[in-house]
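What you see is the complex with one protein chain gone and the rest in place.
Chain IDs A, B and C follow the sequence of writing; residue 1 opens each chain.
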Amino acid sequence: MKPDSEAKETGRVEAFSDGVFAIAITLLGFTFKVPSAAGAHLATALAASWPALLAFVTSFMTIGILWINHHRLFTHIRKVNHSLLLLNGFLLMTITMVPFATTILAEYLGRPGERTAAIVYSGLFVLVTISFNVLWRYSSRRLRLLDRSVDRRTIRRINLQYGFGPLAYLISSGIAFVNVWASLAANILFAAFFALPAFDWDDRAAPSNDDRA
Amino acid sequence: MKPDSEAKETGRVEAFSDGVFAIAITLLGFTFKVPSAAGAHLATALAASWPALLAFVTSFMTIGILWINHHRLFTHIRKVNHSLLLLNGFLLMTITMVPFATTILAEYLGRPGERTAAIVYSGLFVLVTISFNVLWRYSSRRLRLLDRSVDRRTIRRINLQYGFGPLAYLISSGIAFVNVWASLAANILFAAFFALPAFDWDDRAAPSNDDRA
Amino acid sequence: MKPDSEAKETGRVEAFSDGVFAIAITLLGFTFKVPSAAGAHLATALAASWPALLAFVTSFMTIGILWINHHRLFTHIRKVNHSLLLLNGFLLMTITMVPFATTILAEYLGRPGERTAAIVYSGLFVLVTISFNVLWRYSSRRLRLLDRSVDRRTIRRINLQYGFGPLAYLISSGIAFVNVWASLAANILFAAFFALPAFDWDDRAAPSNDDRA
Partner (left out) sequence: MKPDSEAKETGRVEAFSDGVFAIAITLLGFTFKVPSAAGAHLATALAASWPALLAFVTSFMTIGILWINHHRLFTHIRKVNHSLLLLNGFLLMTITMVPFATTILAEYLGRPGERTAAIVYSGLFVLVTISFNVLWRYSSRRLRLLDRSVDRRTIRRINLQYGFGPLAYLISSGIAFVNVWASLAANILFAAFFALPAFDWDDRAAPSNDDRA
């Protein structure tokens, strides 16, 4: 429909995005606070920092899954235009905020304010998953930026899976109002669910048998 | 005019630059300060940190746009020489200071010192955009380092657009003396303006129709 | 055995992993704390921070060796599937925690809590090396994801060398209960041992003579 630039230029966009994903996921390591040596027993202090471990693992899994999905998206996207760069930029902006939200969660779990922390945390992932959907819908609409060989079934399947994301995190945001731990458990479940082999990132493969043995 | 080295060696320069851009943009996440758990209500504390969000979003947009423009520059640049490496290095040095200027702005907005913070912030982008212009002018003068196929119209168009950058940030620096918020609004407007499809990064494409629908 | 996707897609996985390794290894620089200028004599303060230097060097060597081994693994791995991405993600998660464990060690060496710090430190590398083994065993089992040209001898050799890793760090974790310094010395020895030319990363080469002269 539109005379978009045809050049296969996704390489540098992917590399830049990978950079941001890799840095954000590694900065999650700062979720852990080093207990002051002047303070109490180290073992006690470390044991008390299990919320940091929980928040770290949840965020690491989630960003990891998101990266795999970003990777997957760009196996289908062949063309880059200005709008794609902007939409991808917005997605990366939300990813960049994840280490902050994770530290908030780690700091407040089990203390007053944990509800707010859990809502902010899940709420950020609502934003992340919405921006993922917008990026994909924009790219796939009338095959705008896709490889022409992508079939409609694959697109519909991704539409369905991605559409589930914002819904899932909206639910876990809602749960956080009632019970913070249930909300966190939901987030871990979502990440685990998206990590299932059924969501194989390579849609070009034949429908694979279950990969677990 | 000069016997510059002809090798197409831009790959590693682009990768290094992308690395610095990606790290700087991700470090913007540190603009947000985690409110101490010992302190007041988390929701109140987060609500009070809207200046951080504003500064973060403005800087993220701006670095994002700058990255797109850097990307665009190097679709035209074919050759690398020592001077290009130095000019590009100076540009990256200014980019590396953006997270610091952003944190200053986030910390001081709405407090005494906000004027200084806003001037430093816009002033840094004057430097950034000037170094962008110097890099481009040096590379494009007599097609020194450009792909021979780049036409004069494209070069003139980039000259014009890039030349606008330092002027814009000089103006917003000036506005900061009068009104900090107007200055910040100007910076957001500049980023949004540069993000318009008219500034399509791929000049090799035919002049495209408006990409919005 | 399983209809895994055949595509040679290891490039982006390697690049992402390299990113995480490079960031984690560079963040080790934060192991060093800048002594407050308001405090005592700088030379004294720096001299007192030798535990940080020791912890930094040990971790840098270890992550470096792990990166070389990751590199080596992917000279053999040709195919990527969903499970590989997850196993690799788990490995990267453990790597991301190394700067934290290193700072803990740097902070507590020579103080109460040093035993806990040393156990946590070596314990983390038990996890790291186990996840390395799981990644390799999964990929190499029945040549699942390997280059078909890899011979059985190479696989057995890697099996043997990698299998030594968790054992080594279990031992140094155990030693930490008795003597923290012996445990740290063991960790340095392990890194030096793995750095020996005998563990040449390029298994495709003919068995090389000793590379030292």
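Following the convention adopted for this analysis, a residue touches a chain if its C-beta (ideal position, glycine included) is under 8 Å from a C-beta of that chain, and two chains touch if they have at least 3 such contacts.
Please read these numbers as outputs of a predicted model, since none were measured by experiment.
Enquirer: So which shown chains sit in contact with the chain we cannot see?
Expert: Per the touch rule above, the missing chain touches B, C.
Enquirer: Which listed residue, B:58, B:81 or B:183, touches the chain dropped from view?
Expert: B:81
Enquirer: Any idea which of B:34, B:77 or B:117 touches the chain not displayed?
Expert: Here the residue in touch with the unshown chain is B:117.
Enquirer: Touching the hidden chain in the full complex, which residues of chain C are there? Just list them.
Expert: Chain C touches the missing chain through residues 14-15, 18-19, 21-23, 25-30, 32, 34-35, 37, 41-43, 46, 56-57, 60-61, 64, 67-68, 71, 75, 195, 197, 199-202, 204-206, 208-209, 211-213.
Enquirer: Pick out the residues on chain B that sit against the missing chain.
Expert: So the residues of chain B touching the missing chain come out as 1-7, 9, 12, 15-16, 19-20, 23-24, 27, 80-83, 85-86, 89, 92-93, 96-100, 103-104, 107-108, 111-113, 116-117, 120.
Convention: only the chains that are shown with their structure count from here on.
Enquirer: Would you mind naming the chains that touch chain B and likewise touch chain C?
Expert: A
Enquirer: What rotation angle superposes the Cα atoms of chain A onto chain C, in degrees to the nearest 5?
Expert: Fitting chain A to chain C on C-alpha atoms yields 90 degrees.
Enquirer: Over half of interface residue numbers shared between chain A and chain B means same, under half means different, so which is it?
Expert: different
Enquirer: If you average the CA atoms of chain B and of chain C, how many Å lie between those two points?
Expert: 37
Enquirer: Could you tell me the distance, in whole angstrom, between the mean C-alpha positions of chain A and chain B?
Expert: 26
Enquirer: I need the residues of chain B touching at least two other chains; which ones are they?
Expert: none
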